[in-house]
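Each remark here refers to the structure printed beneath this line.
The excerpt is restricted to a subset of chains, each kept in its original location.
The chains carry the letters A and B, assigned in the order they are written, with residues numbered from 1 in each.
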């Protein structure tokens, strides 16, 4: 298929590369011209402006937005006067699902289709494929299937990954009702469903990161009994320093957990990688920017 | 090597089977004679009593206890008068590491070595190997290496598992300092170190289970806006039912996360398996017995 990608950051560029590997034709645009050049050299058609992009796309046009959540509204305003009935706009970023609901209504008023796609996979996705959580009108999503199968961490990739083993190890019959889930993409429901599932996905990710971090931190401090303690009227000392005399190698421990343990995971692989290259995590700031999925997950939990 | 296994429950029996596959000779005992027969048919030498087991083992004897944590004290009391200097006792259960410390001191007074081994892997371990976290005297642990390599989820198994890909995907050089971690077993430090690391391992596991459970539960309830709400002076209704109109298939969502997502894990594979075979989890009681590692992890965190 042919599609136009707006936003050529790390994720947008990798999506274009993987789509082209599977034979799709990509028209690409970004506010930074240099990023266009790079992909043009890789086989994409560069568009210096939105107008040029629109003119290069065949009808019905497929436009994939891969911009920060805070920039989607402006990008849609830009596209709005240039879109024609039947065109399809895909938001592949981390937008709030409630915005998807609002935007899909606005666009449908002009006969334009809106699809929201939550994407997981990070930098590893280019090589092994992505996990895609999709919302919108079902027939539109089905129409776009060739794009999703190209991007997804599909059956072939899965033979090199945990996917296959999940099924084989536990002796599951092939589930005829969920073929696309096993191919790495899933139609989740109407507008916003893709980003809703991705929101919860990220909420789970943060919980897992907290579990690893808290556990490893206890191991890191398991030598606290060997250290001199603060003494004073207001501070109670550690009662049993003899129980905290261990000096653990966190990288080794994370590595051994990668082999046969029930807490093995993709994230644990990243933990090993980081602890091997930066054992005290000195390169890390100790804070993360808040793209919203955690907050929104908690609000959904309250509701 | 030759060893005696005391305790032939699910884990003990599987350990014996995997050890025998790798050429080790096992003398086996359990208070339930039927479990001895089963393993005898599989090639083990049955011992009807502890006395018989002791007489069948060559010196120095290696005794592996695979009994509930609450039964270790009694098992050790049983062994105590029958042990000779140089014998090695391995506790492979989920004992509290503080008990390891105490027991190692008691046994060392008679010249007996004590090794604590935390084991992760569950029912999948027989086929793919286990993750072993080991504490005790380092030379004794090195002496037992053939047993640990037989049991561990080693390099060969890892080609069928995530282990290999963890390394390959992230382009790590082989770490010459951590060869045993990559082979699925790790000497963690002095007495109790193995069970300490296993305790934290389980604490992390419970955190991960909570993250998956809470996230999936929000998805399960994402249709709450379609349901009739309680009305009354004391209850505030859901303000925006229009945002909760999704009916998600949890098994499909868990499955798609298995393919390329950053929250993929061995536990997520179990989640898929359970949701496929029991979509409402009706078979589950909604409670778990408390074997202690969670409580102890929190106490270590406080300390």
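The definition used in the following text is that a contact is a pair of C-beta atoms (placed from the backbone, for glycine too) under 8 Å apart; a residue touches a chain by one contact, two chains touch by 3 or more.
All values reported here derive from a predicted model rather than from experimental measurement.
Asks: Enter the number of copies in the whole complex; the displayed portion holds 2.
Replies: Result for the total copy count in the complex: 4.
In this section, only the chains that are shown with their structure count from here on.
Asks: On C-alpha atoms only, rotate subunit A onto subunit B and read off the angle in steps of 5 degrees.
Replies: 180
Asks: Using the touch rule from the top, collect the residues of subunit B that touch subunit A in their complex.
Replies: 97-98, 101, 120-122, 124-125, 127-133, 152-154, 157-158, 160-163, 165-166, 169-170, 172, 175, 177-178, 180-186, 188-190, 192-193, 196-197, 200-201, 203-208, 210-212, 214-216, 218-219, 222, 224, 238-240, 242-249, 251-253, 255-270, 272-273, 276, 297, 300-301, 303
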